[in-house]
Structures are given as structure tokens and as C-alpha cells.
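Complex shown without one protein chain; remaining protein chains in place.
Chains here go by letter, A, B and C, matching the order in which they are written, and residues are numbered from 1 within each.
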Amino acid sequence: MTPTPPPLRVGMIGYAFMGVAHSHAWRTAPRFFDLPLTPELTVLAGRDPAALSAAADRLGWAGTETDWHRVLERTDVDLVDICTPGDTHAEIAIAALEAGKHVLCEKPLANSVAEAEAMAAAAERAAASGVRAMVGFTYRRVPAVTLARKLVADGRLGTIRHVRAQYLQDWIADPAAPMSWRLQKDKAGSGALGDIGAHIVDLTQFITGQRLTGVSALLETFVKKRPLPASTGTLGGVAGEGMGEVTVDDAAVFLGRFTEGALATFEATRFALGRKNAIRIEVNGSAGSLAFDFEDMNVLHFYDGADPAETAGFRRIVVTEPEHPYVGAWWPAGHGLGYEHGFTHQVVDLVAALAAGEQPTPSFADGLQVQRVLDAVERSAADRSTWTPIEGES
Amino acid sequence: MTPTPPPLRVGMIGYAFMGVAHSHAWRTAPRFFDLPLTPELTVLAGRDPAALSAAADRLGWAGTETDWHRVLERTDVDLVDICTPGDTHAEIAIAALEAGKHVLCEKPLANSVAEAEAMAAAAERAAASGVRAMVGFTYRRVPAVTLARKLVADGRLGTIRHVRAQYLQDWIADPAAPMSWRLQKDKAGSGALGDIGAHIVDLTQFITGQRLTGVSALLETFVKKRPLPASTGTLGGVAGEGMGEVTVDDAAVFLGRFTEGALATFEATRFALGRKNAIRIEVNGSAGSLAFDFEDMNVLHFYDGADPAETAGFRRIVVTEPEHPYVGAWWPAGHGLGYEHGFTHQVVDLVAALAAGEQPTPSFADGLQVQRVLDAVERSAADRSTWTPIEGES
Amino acid sequence: MTPTPPPLRVGMIGYAFMGVAHSHAWRTAPRFFDLPLTPELTVLAGRDPAALSAAADRLGWAGTETDWHRVLERTDVDLVDICTPGDTHAEIAIAALEAGKHVLCEKPLANSVAEAEAMAAAAERAAASGVRAMVGFTYRRVPAVTLARKLVADGRLGTIRHVRAQYLQDWIADPAAPMSWRLQKDKAGSGALGDIGAHIVDLTQFITGQRLTGVSALLETFVKKRPLPASTGTLGGVAGEGMGEVTVDDAAVFLGRFTEGALATFEATRFALGRKNAIRIEVNGSAGSLAFDFEDMNVLHFYDGADPAETAGFRRIVVTEPEHPYVGAWWPAGHGLGYEHGFTHQVVDLVAALAAGEQPTPSFADGLQVQRVLDAVERSAADRSTWTPIEGES
Partner (left out) sequence: MTPTPPPLRVGMIGYAFMGVAHSHAWRTAPRFFDLPLTPELTVLAGRDPAALSAAADRLGWAGTETDWHRVLERTDVDLVDICTPGDTHAEIAIAALEAGKHVLCEKPLANSVAEAEAMAAAAERAAASGVRAMVGFTYRRVPAVTLARKLVADGRLGTIRHVRAQYLQDWIADPAAPMSWRLQKDKAGSGALGDIGAHIVDLTQFITGQRLTGVSALLETFVKKRPLPASTGTLGGVAGEGMGEVTVDDAAVFLGRFTEGALATFEATRFALGRKNAIRIEVNGSAGSLAFDFEDMNVLHFYDGADPAETAGFRRIVVTEPEHPYVGAWWPAGHGLGYEHGFTHQVVDLVAALAAGEQPTPSFADGLQVQRVLDAVERSAADRSTWTPIEGES
């Protein structure tokens, strides 16, 4: 009989949407995968004691803390999982790393390049003593996306010529949709750009194995004032009646160029009526092409330029075979996975890296680089769309 | 400079839907293909002189005849193209063949097996003196279908295990849709079965290169009485007011088995709300699979069982490459064809066979065999769906 | 603060594919749904002590029993969850009900009508004292399927005219795939028919709210002998070398008719190369049509006959809105669910029915009726496909 692997004791901060997804992943990963460490849901942190206690019960956390600093002080916590809004990431993550805790931080890494730089520096310092930091771009771990990356890495696409990436939502297309913290620059950093644009920047860089070297951009706020929700609880200082000002972008479009010369178009919007969570990525290379749409997340389309013309065509690969990334641990072929599986796979890869003493990916440095792209987008948009190089990329 | 090929002088009988399509094909084929004979639209026959004259002008026919017998007597007619309802096919076709005219006859070949047998016998007699007969199953000449047949013939599917075929329309799904000759057994022979079921019987036999050996069937008339149209012109003796009785099937479903053992399901209906002309055919073999849907007629889906699991998937072949059947004569890759191109390809193949002194396909014998399948379907449906072998197939 | 609901203590028998899925559902349901009872994973039963212990650890069960009878004797078990092969369902389920335990039994209910009748009778007796039995047709709880049922129940389809249902897999399309218990009649009862055909019989009856009244069928075993696996462990008395005889069907095709007159075609096969778990269901009614394919499980296609012709078309409904069945408990719109969510929804509905003292559906009587359909299919196939009424349906 296999002995139970040693524990990995987790303290999680925040329990909204992302907290629910992370909790599910911590609970579920060891049920389907052979992990070298056994995750334990040790402590959940939040500010409202009653809501926190209910959340801990519901999500399966053994204890609670109403002050996140306490989580960092606890000796029974090995890893801090940060699921709070972006304006708090830097402070918590740096403190956690300095306290010797591994860190998993939700994306985007931070609300500014300066914060992200501080975090990446902290991560680099911590790494010297074996303390690891990872940023949570979970869509990398959708099996079809991971397979896309593998096909590129295997040379099946040849030289990349074109990348087109869209992240389309519609949840505020209605001008009557109310204000929220996600529409306030001081809380959210940016709008569609940072919330969803960050994902397609990361995904295209991950799949191609290249980085963006520059961008040319437009940002737009279509609806500039929105009704305040009845309760001000979630909006900080914003008054609970009348209209509030939207201080972030509703949509971002930008051109880009990748390291080896590919042209790229990007679009992130919350105004694409009828598209709910459509992450659409296409890559054309000299030897093959790929297409992915999260609305059909178990499928990857692959065109193999080596096929003879008579029978060449995009192959609709149902990415549920044992030969495909992560899938063998789940169900038989054809039994598709869902949104939350990416989080479970993230836990699997993080735990494996920690046990091996290796750097999990994407690192804080990776998260910083994405932040630099977002920053360049904002600067280009503010300067007549002028081509704006990404700092650190030649 | 190439001399103009000798003429092929055509007399066409009937000028409704099929007559329009055939006229377009006769006019268009020599503009895009190098034909060994030059079609001439010599004479058009119909009963109503004014309508006939207008049709001949519109469709490009040089002369007219109000009695089809006169077309057969004319010495300047080489081929008779029969586009009338099924109850007249046998008489006209047999007379034309006996008059030494080649015959192209619209499908279904006839309204009964007896008629079809007489036609096939006449065709065989005529062939002895080089006079040819062909039945118009034009969907065989949709490039994606022709490619499907080629892939099977090339062995890319291995042993055929399954065939599923549907021909779905909805033009009488509304019980208020009026009576027409297509709903009368004495005119149309049968309903959905003969009108559209005949096509999928022919197509599946063509693609697989095999024949149906038996069937088990259900027929249904969902709407048994329908309002008569105001004018009785198109309905023969049916009175122009009140309700008329539908005497054909609205839908047919049947099971079948092919020569080499494959199982098949067939469905032909005019009650599939939302499907306008959906001819859907799938074939699964031991080495590959195919799927086709006429609603996306320029595409063939092909699964190659030889592909490694990591990148296996149905290939969406856009059948518009020079390497694909018929396509090179038209437009550059990606510029799709439409419904009427099948008729033009039929002319191309027919003319080529005539010039070569060969039997064009599908022959009247092929049309007779389809008629026998339809007959077996009707007999099975009338006898508790009992398995009913197809006459002449072991 | 809400008090924790009273427990529902579960004993599960079997821990292969279905046991893994059920365990996940028992663990996960209370994390996302407000349940009136709190499932507890009390005891897991199996025969091999070492494997059983490892499975209990992996799947989260508190205790183990190597004899399933012991589970029924335990006073700390409220419900028995049967995840064993079909030949054991009747004995275990009847004993459990007689022991006063609620029962959740995997499908198909049994390997024969006689067994299923005994089970349904036992369920009816048990119900008198508030003990409930349910059979696990989980695909009913895929949100798109549940929505389909709702649209029919709401009258959006009008009178049903056509049902076409296919369950297509390909895992034994290769003749070299080895023997398994699923290919032995004494263990599995039937092949594709009972394993996957049962699902589409249940699903179409569930969606339409009608029952099949008769069938006409063909069964086929394409590959009659298969290599035995090296170990005989999973195959009972079958010797571990040479070839073994396949004693079940590889594929089943049948016609059917529903209570209110709709025509139906069914196909269940493990030989549809390239289709991994394609459950495809289409329903055409006088007012609307539906189409579903499990390969794209978060989508339901709906054609509304009331739309004006200019803008009528099948609507691709991404079934991930709060307005859709079950979905509100999970993620934001557009974040799709996977295969296992149906099992979680099954737990949700079962627990709700138990807490309310109501009969959960599908009942054992429902399972028996499906068994009668399967039996009629086998009898028709054995009798020249002759139309065979379903016992108990007029």
C-alpha cells in the first residue's frame, strides 16, 4: 500500500468566484491525480466573520482567519492562495513570500507594472530559498490549449505567421447593468483589458512560445456612467444611489507582433452581445494552423499542411483521449471536461513543481511580462495608437 | 485553333423546377468544361402554348412543340431530356429510345417497379444500337459527394460498418400547406419516399459502391387532408375548393443492410421543421468515416483512422481545390459552388459518355434498382415492418 | 447561521468508472448546491481488500466492506448506491430495499425484463414505507437535455413528428481490441444495446414526455471473436489466452413509434469510427425543433417555428445562463460544464426527493420500461425485424 504523501497546507484569501474555483481544485485534484503532496484546506481568510464561516463550511476549509496577516503568521500553512481583487495582490503576495510561504496568485498579477515588478523581485528573492510563486493563468491548462502549445513546440506549425485572439463577453452590453468594483480603475486596475485581455495575451504567448514585442492599441468605454447598486458594500466609497462613473475600458483592441515576426490582432470586450465567454485563438504557421474557441472547450482544430490537398482540412480533435494532456486521469474518450478542470490541473502542476523543487509556471516574471504588455496597450491607446514596444522585449 | 465539337441537339420535355435546372446546365456546361459535343437547346415541349413560348425564351430554347411526340419525330433532336412528373416517364422514355434518341430522365425513374422494368428493358435494347439512357440523380455530382465515393473506392474507409442517411425538408410541416400533385399517389407515385428518399438510397449506394439487400420500414402520413388550391390547374381532376386527401406518405423511415453487411438507417421527411434541404449522409468504416450535409454542400468531413490519436479528428475538407472532382473547371479554391452545379456536372459526364460510346451512369438499370428498394420499403411498411429483401440482390 | 442539514449516509458498492463518478458527485453536490440532507461517504464495498482500501482513500470513503451484504446490515447507512455490473443489480437492489435502504442503481436497471420486474415490484413495496429507489440515467441531468425536456413540456415544439437518436462510440471498432466483460452476454446482458442504447431510449422518452409503443430492429456483431486479455481477472471464467467469443451485439439499429405517433430512428454502436461519445438527439415538432450532441454538451439547438422566415434559424443556445437548469449553482455564463456534472445533478435531485418524501425519477418502473424496450428490440431483431409492441404500452 502506498503511503500517503506529505501534506501541502493551504491558506486561501478571498472566497468569491475565484475562491470557489480554487477550493474545488484543491479538494478534487488528489481524487483524480497521483500527487506527490496532499493538499489540505487548512484556513480560509476574509473580513466578514459570518460570511467567512459559511464559506469555509461550504467550500471545505478547516479553519478561518478574518485578517489575512494571520494566515501568513501561521506555522501550519505552507502555501498562500490569493483570490482577492488585483489591488491587494502585491501587498499580500510579497508579505507571504517574505514569510516563507509558497504563493499562488490569481491573475492579473497586479494592477500596475510597478506592483508587478515588486512582486517578481520578491518571487526571485524567495526562490533562492526554495519558496515558489506562481500566477494563475488557468486557461493554459484546458487540455485543448495545452495540446495546442505542444503541437507548436513539436514544430507542427512551422514558422508562425499570424495570431488572432479574441476574448468576447457581453455581461455589461446593457447600459442598465449596474456599477461594480470591476468597473473602477482604483480597484480593478483596468477593465476588459486586464480582466480578460490578460488571458489572451498569456495564452497566445504560451501557445506560440514567443512574446509580444510591441503593440498598437485602441481602448473604449462605451457606457461612461452606470446606475449604482442599492448597497454600497461591494463598491467601497461609491454612493449607493444615482449614477457612478465607469473609469475603466469596456473594450480593448490591439495589434501586436511576436518575437519571430508574426502579426497579431487582439480584442477583449464585454460588449459582444451573444458571446458569453468566447476565448477564440487562431494561429497560422508555415506548416500548420490551429483554432480554439472556449465555447467548445474540449475541441482543438488543427490543419496539417502536410496532408495532401485531396483530404486536407481542419481536423476537429476532440481532446478527450488518454494521449491528450491531463485527460487520462478523468473519464473515457468523448466524456468532456468543464471550466473548473483547468483549476484542478493548475493544482496538479503546482504541486508537482513544489515537490520537485522546481519553478512552477507561469512565474511572477511571466505575470510581470503580461502586465508590461497591458501597460504598453494603455500607453499606445493614449498616444494615437502609436506603436509601443514592450519593455524588456527586443 | 480548336474546331468546334459536333453538336448534341437536345429536346426537353417539361419546364418547371427541373426544366429550369436542366436548361441552365445545358447552357452552362460548355462555358466551363471542354466538351466533346456541343449541346444545342433545340426544342422545348409543353402543353400550354403561351407559357411554353415564354419559357423557351426565358430558358434559351430555339423552338417549341406542344406535343411531346413531335419532339421524338424530329430529325434534328439527338437526345430527349425528360423533366415531367414521374407518371409520364415510362411512356416518354420508352418511345424516345425506340425512336433512337438518347434519353436523360429525371428521377425517380418511374412510379412503379413495373414501369421501371419496362424502361430498363427498353434501355437495354436501345444500347445494342448505341442509344443511351441515363437517370438524373444529380446529387452524385456534388463534388463533396463524388469525393466521398472516391475515398471509399480508394479503400480509405476499409470495411463499411454503418450508413446513416437523412433527407430532411419541412415544406409541408404546416397542416395549412395546400394540396399539390406531389401529394397525390396517381401523379407522384409516392411522397417523401420517392421524391427525396430515392436520392438517399441512390447516394448511399453510390458512395459505398454497394447495394441494399433488404429493408424494414415505417411510412406515415401525418396530415391526411389538406386545403385545395384555388386553381385546379396543377392538380388534374381535384376540385378547387374544400379539402383534398393526401394519398402519399409524408415521411418514411427504414432500416437496411448493405451487400457487405453494413447496417443502415434512412429517413426521408417533409416534416423536419427548420431543415430545408438537409441531405445528411454518414458512413463509418473500419479504416475511416465520412459525413456530409447538403446544407454545407462544399464540405466533406473525413476521419482517417490512420491518424495518430493525438491529432486524429474529422477533417473539414473544403471541396474546392483543383484536386477535387469537377472543381478545377470553376473558380479558385474556397469559392464555393451551389445547387445547380450538380446538373452541369451531369451534362458533362453524360456528354462525355455519349461521345465515347459508353454507358452513362446512373443507368436505367440503376434507377430500376432504386425503384425496387422503394417498393420493398412500401411492402415492408404494409406488412408490420417485416424484413423485406430487395429483388435481385442476394 | 444555517444549521447543517441532517446527514444522508451512503454505502456504495463498486468503484470502477461509475463508482468514481458517483463518489465525485456525492462529494461535490453539497459544495455547490443547498441540499436538505448532507451526504456522507460512509462505506465503500468491493471484493479485493487492497484495491478496495486504496479506492476508499482515493475516493473519500470513510470505511470499507468486502461483502456487500454487510453494507445492507449497517445501521449507519441510509442509502445504497449500486455501481456494479448489471448482472448483480437485481440481487443487491432488492435486498437493499428490503433492508429499508434507499437505492440508487446504475443503468441499465437489470440484464433482463424478469429481473427488472422483480426490482420494480420491490421498489413499489418499499415505497409504501417511504423507502425510495432510483435508476441512474444521468444524461437527463445535462443542463441542455433538461432544457430540451422543458421546452417540449412548455409546448414549444407542438406535436412531435420525428425523433432521431444516435449513441455513437468507436472503442471496439478495431478487431484487435480485446475481450472484456462488456462483451459477454452473461455479464453485460447485451452489448451496445443495453450499454448505450438504453440511454437514448430513456433520453428520448424523457425529452418528449412520451413512450415508445413498438420497435422494428436489427442487431449485429461485426467482430465475433476477440483476443483474450493476458489476465483473466476481469473476465470471470474466460481463459487468458487465444480468442474469446463475443456474445453480445456490437451495434443496434431500430425504428420506433412514440405514444402520440412520432416516427423514430435509433442507433447504438461501438463501431462509429471517430465518434467517441456522440449522443445525438433531434426532435421535430409542428411548432419547433431541437438538436443536441453530447460532443458539444453545453449547447442546445432550438428552432422556433414562430420566428418569421427572414430571421428563422436554429438557435445555438449556450446552456450556461442562470435561467437554465442547474447552471446557476456553478459558474458565470459561458463557463461550460463537463461530463461529471450530470452525476452531481443526480445527487441534488435525489437528495431533494428523499428529503421531501417524494419519488425520485427515473424510478425503477421507468427503468423497467426501458428494459422492455430493449427486450422488444432483441425480439424484433430475432424475428425478421417484425414490428414488436412494447409490453404495457398501448
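Here is the rule we go by: contacts are C-beta pairs under 8 Å (C-beta built on N, C-alpha and C of every residue); 3 or more make two chains touch, one makes a residue touch a chain.
Everything quoted here is computed from the prediction, not taken from an experiment.
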Where does the absent chain touch, in terms of which shown chains it meets?
A, B, C
Which residue, A:40, A:195 or A:267, contacts the hidden chain when the whole complex is considered?
A:267
Of B:297, B:312 or B:390, which sits in contact with the chain we cannot see?
B:297
What does the interface between subunit C and the hidden chain look like in terms of residue numbers?
147, 151, 156, 301-302, 304, 307-318, 321-324
Residue ranges of subunit A at the interface with the undisplayed chain
161-162, 164, 166, 168, 170, 173-175, 216-218, 220, 222, 251, 253-255, 257, 261, 263-265, 267, 269, 271-275, 284-289, 303, 305, 312-314, 384-387
Please output the residues of subunit B touching the missing chain, sorted low to high.
1-2, 4, 17, 21, 23-24, 27-28, 30-31, 50, 53-54, 57-60, 169, 171, 275-278, 294-299, 318, 320-321, 330-341
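Keep in mind that, in the parts below, only the chains that are shown with their structure count from here on.
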Treating touching as the only link between chains, describe the layout with one word: line, ring, star, complete or other.
complete
Counting contact pairs per chain pair, which pair wins?
B-C
I'd like the most central chain, judged by C-alpha centroids against the all-protein C-alpha centroid.
C
List the interface residue numbers of subunit A and of subunit C, divide the shared ones by all numbers used, and answer same when the ratio is over half, different when under half.
same
How far is the middle of subunit B from the middle of subunit C, if each middle is the mean of its Cα atoms, in Å?
42
Cα centre of subunit A to Cα centre of subunit B, whole Å, reads 55
Shared-interface residues of subunit C (touching two or more other chains) are 275
